[in-house]
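Only a single protein chain was left out; the remaining protein chains are all shown in position.
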Amino acid sequence: MNKKKIINDPIYGFINIPYEILFDLMEHSWFQRLRRISQVGLTQLTYPGATHSRFHHALGAMHLMWESIGLLRGKGISITEEEARAACTAILLHDIGHGPFSHALEGTLIRKSHEDLSLEIMHALNDQFRGDLGLAIKIFTGEYPRVFLHQLVSGELDVDRLDYLGRDSFYTGVVEGKIGTNRIIKMMNVVDDELVIEEKGLYSIEKFLMARKIMYWQVYMHKTVLAVEKMLISAVSRMQMIIDKNGVPQCSQKFHRLLAGDNSLELFLQLDDTDAIYALKNHQMFSDPLLSYLSEGILKRKLFRSRLSTKPFSVDTSEKILEQLVNTLDIDENTARQLIFSGSETTQFYDWKPRQIKFLMKDGRIRPFEEISDLGDTRHETTKYYLVYPKMGM
Amino acid sequence: MNKKKIINDPIYGFINIPYEILFDLMEHSWFQRLRRISQVGLTQLTYPGATHSRFHHALGAMHLMWESIGLLRGKGISITEEEARAACTAILLHDIGHGPFSHALEGTLIRKSHEDLSLEIMHALNDQFRGDLGLAIKIFTGEYPRVFLHQLVSGELDVDRLDYLGRDSFYTGVVEGKIGTNRIIKMMNVVDDELVIEEKGLYSIEKFLMARKIMYWQVYMHKTVLAVEKMLISAVSRMQMIIDKNGVPQCSQKFHRLLAGDNSLELFLQLDDTDAIYALKNHQMFSDPLLSYLSEGILKRKLFRSRLSTKPFSVDTSEKILEQLVNTLDIDENTARQLIFSGSETTQFYDWKPRQIKFLMKDGRIRPFEEISDLGDTRHETTKYYLVYPKMGM
Amino acid sequence: MNKKKIINDPIYGFINIPYEILFDLMEHSWFQRLRRISQVGLTQLTYPGATHSRFHHALGAMHLMWESIGLLRGKGISITEEEARAACTAILLHDIGHGPFSHALEGTLIRKSHEDLSLEIMHALNDQFRGDLGLAIKIFTGEYPRVFLHQLVSGELDVDRLDYLGRDSFYTGVVEGKIGTNRIIKMMNVVDDELVIEEKGLYSIEKFLMARKIMYWQVYMHKTVLAVEKMLISAVSRMQMIIDKNGVPQCSQKFHRLLAGDNSLELFLQLDDTDAIYALKNHQMFSDPLLSYLSEGILKRKLFRSRLSTKPFSVDTSEKILEQLVNTLDIDENTARQLIFSGSETTQFYDWKPRQIKFLMKDGRIRPFEEISDLGDTRHETTKYYLVYPKMGM
Partner (left out) sequence: MNKKKIINDPIYGFINIPYEILFDLMEHSWFQRLRRISQVGLTQLTYPGATHSRFHHALGAMHLMWESIGLLRGKGISITEEEARAACTAILLHDIGHGPFSHALEGTLIRKSHEDLSLEIMHALNDQFRGDLGLAIKIFTGEYPRVFLHQLVSGELDVDRLDYLGRDSFYTGVVEGKIGTNRIIKMMNVVDDELVIEEKGLYSIEKFLMARKIMYWQVYMHKTVLAVEKMLISAVSRMQMIIDKNGVPQCSQKFHRLLAGDNSLELFLQLDDTDAIYALKNHQMFSDPLLSYLSEGILKRKLFRSRLSTKPFSVDTSEKILEQLVNTLDIDENTARQLIFSGSETTQFYDWKPRQIKFLMKDGRIRPFEEISDLGDTRHETTKYYLVYPKMGM
């Protein structure tokens, strides 16, 4: 059986599967499960094109790893077959620890970080594959001495980020967020086992930083995306509360177990977005009016009002909203408080200190981005405050 | 409230919503439901990028309608505001009658054609919108005398087809299927209320026909796509059979009602892909081993073997497979027979007779495609025979 | 005769010629001449794809004007047919005053600025077209009260710049310089007859500014481009000097007249890049060794050495080079001095003061770019110093 398949990809044209183990891992039901986990949660309520899956992202990142390795080898960097295979394996599995609705429910419904879960699952797979994933795990955790391999998996310019920024820009249609992935990869090099960018790639990096900033505010922190996310979190908390009060939420048995706090890996690996949507669908008509309200809102796209501001919202503002909520929705103050989300998000265009992007100058020197860019002080931070709450009279 | 939104689209850049009624229809829960119905069913098991929804296709087709109208107006064709609004409405709703997994289950689980269901739903919406969809319905059914408006909704070169071919090519990454939508639209004109293509557009049409042929065989009739579809149909029949025998399939109440033969529109409008996937997920471990086998196969991508041939498969071949199935899977002959799918599909590059593509020559004459193309006899048909059955020892 | 032609364009797909006068102007021999003037001079010696002509740029800018007008009209801004026609005319002719090798020889061989020459030629055409260009000239010069029309021709975000940045990025293959022309135009609006950008377009503008910066340094001020330009200037000065000394340079009679100082418009309109290249070709073997050296260098791509630095070059450095030149090329000090070019170029990412890009906020307010962008202080300037001189032993 030929396992060196070629897969069509709208972004890269073709994705090759260079090693048999990658094919075997892809065929594993734990990995197939990623087909049913969307890459950007419910962002498709804002950007209808953004229906792409974690499965596809993992494949894309693996493709970029393979391209990077080929490129670096072409520049004379020696990378053994074993290293190449392990780096591809590590990136293929880097997101396997994502659960229903990825980031949105991480930290609430899913107690552990997806990185930790990915590592746990890699270890479990390593057992199944008789230790064949040992080097991949070392590269993933950063224990392997050739640091650039880890940097390609998880660094300032890793292929994970290159793929997800590019893919999310592509599928949302936010073309301002497009990055020159190909060209960034062509500018990669390795000096003393560390990843560097060749001087000629400066402008590609500058555009990458700009695109990243744009994607952040235009997509990941888009106010409607934020509203949906908060509604989803509310709905799930509400389901959990119902269980705590010995109620029975209308969902699959397995999702029930998850809501009830079962943290087992075996359970986790059977869940995907479908379970969460199914739960929402069932709760559109439910005895708890708040949960019905939230479920219906998400499914029928009757979304919360979401406000973004460069200044914090006053306590007054939220107190007023609270009062209105109590009156309009006929709920108690405590419940109402759970429906108001406020907070802030901060990003930095480029942080000068840690995990710097380093450049290999034509004269052989290594210099950090900030010394050679002419963009001025790129450390400027942006903070946006959000206030998300039900539309009255919805 | 501003209802003239702009929506990002990976293919067209931006989609404008030119009339408020379109926004109101889009916000309707019946339409929002299309977000959870994939455009090409389970094709993503073959082409991982193909996760796009019917919702998105409907928006895209509406965009093309609006572009076509603008183009034709620019050429001096008078189209009233009422006509434009109705044509956009008709195309926005043309696929609203699609149910779970679209085409795959049409004719088996869903008894009516999606066109009939779309019309029924349009009538229901017309009631809700106080008759505001009257003209749209006339255009949809072809009763309106200005034929080109109907042709744009449903004809040889309608915007439905232009969008879905383009969109499916885009999301699958089968770039050979890409069509020059923009250029075809720019070549449209209207003579005596009939749609024509200007002579200069001949090559765009030729490439369109080629792309259509390629999409047909490369995507819609791809052998793996076919295998998944047949497995899905089997699984659903099996669920129905279980109900017939008073068994209780593990699915949502509503999906149960559908399986049991409830044809009501009210039920239909509450169902989407999630219900079908949820049912498959639940049947991975089920008392009926055949249904488990099928459900697990689809979800974990352990697919049936699929063979395509330009010649019919001999009876011998299928009898042999039948025997092997009975032995390997330990099932009775009757059951085994349900797991073997054979048949054929035929396409024609371009049919010279009905619904011809007509060209407006520079000298003002109207001539059919076959008279001005130099592609030779384009009526050639292709028939492919398929044989789909379980992999033994899967 | 149908003058409303459609022209294929690699960037925009199709370019329409919306008014007959535009067709007539395009057919005029003065305009056809722009086919033989390259848009970016000898930049193709660095970027082989950059062979595009001024002719094509003028068409492209006209296309963007027509798109902008359509867009603005769609938003309810009233623009009369006369205004639209005049704005298209003004932009079509805005660069007609370019001579051989455009910018490179402006200010040396060509004494007047190309803007002044364009205006002179527009007046001459206005006479030929019986005053039909009156309004176009007013828009071009900024005398017409509806300022946004002039801003579209010549402003911070004019269609001239949108086309040339986009076109130069496209043809050079410097994709980092790609701008979202389409999206910027879709975000245009007019308030009190002034051009504004809608708030949603902020990110498109940020990316535009970044792309502009990149194009500046990566293309227009690329060190090899600079070297060629300085060589060309030297060669032409040398030809002029030979005339001053009663020598006879080997070039066309007309180019000779230009070199000799004939500033007449009639002469100017007969010259193009061909005359300059022909002169270089003829001087590859010429009695003046310096001119031969320069001519051959340009044609055979034996280019000067070009150095860029963020710090000024010391006097020492250039004196040393001077000395070497005198010794190596066997020329006198004075001549050698003419072969060394030093200077500096400064750009600003975005200047906060004049001709600001203004945004129309969702709440109706008008605010300048710097108040709503989160890019930090975008006034940062970049200065680069160059030193261009012959390679020794070339």
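Letters A, B and C name the chains as they come in the text, with residue numbers starting at 1 for each one.
Rule of thumb we're sticking to: a residue touches a chain if its C-beta (ideal position, glycine included) is under 8 Å from a C-beta of that chain, and two chains touch if they have at least 3 such contacts.
Treat the numbers as computed from the prediction; the structure is a model and nothing was measured.
**Student:** With respect to the chain omitted from the figure, which of C:F129, C:Y278 or C:F313 is a touching residue?
**Tutor:** C:Y278
**Student:** For a quick check of understanding: of B:G76, B:P145 or B:G376, which residue touches the chain that isn't displayed?
**Tutor:** B:G376
**Student:** Footprint of the hidden chain on chain A, which residues?
**Tutor:** Against the left-out chain, chain A lists 6, 13-14, 182-183, 186, 200.
**Student:** Tell me where the left-out chain touches chain C, residue by residue.
**Tutor:** Residues in contact with the chain left out: 7-11, 13-14, 27, 29, 32, 35-36, 38, 44-45, 47-49, 51-53, 55-56, 59, 170-175, 252, 274-275, 277-278, 281-282, 299-301.
**Student:** Tell me which stretches of chain B touch the chain missing from the display.
**Tutor:** 175-176, 180, 183, 203-204, 206-207, 210-211, 213-214, 217-218, 310, 349, 374-378, 380, 382
Here is the rule we go by: only the chains that are shown with their structure count from here on.
**Student:** Determine the centre-to-centre distance between chain B and chain C, using the mean Cα coordinates as centres, and give it in whole Å.
**Tutor:** The answer is 50 Å.
**Student:** Roughly how far is chain A from chain B, centre to centre by C-alpha average, rounded to an integer in Å?
**Tutor:** That pair's centroid distance is 31 Å.
**Student:** Quick check: how many Å separate the C-alpha centres of chain A and chain C?
**Tutor:** 44
**Student:** Mind pulling the residue numbers of chain B that touch at least two other chains?
**Tutor:** Residues 13-14 of chain B each touch two or more of the other chains.
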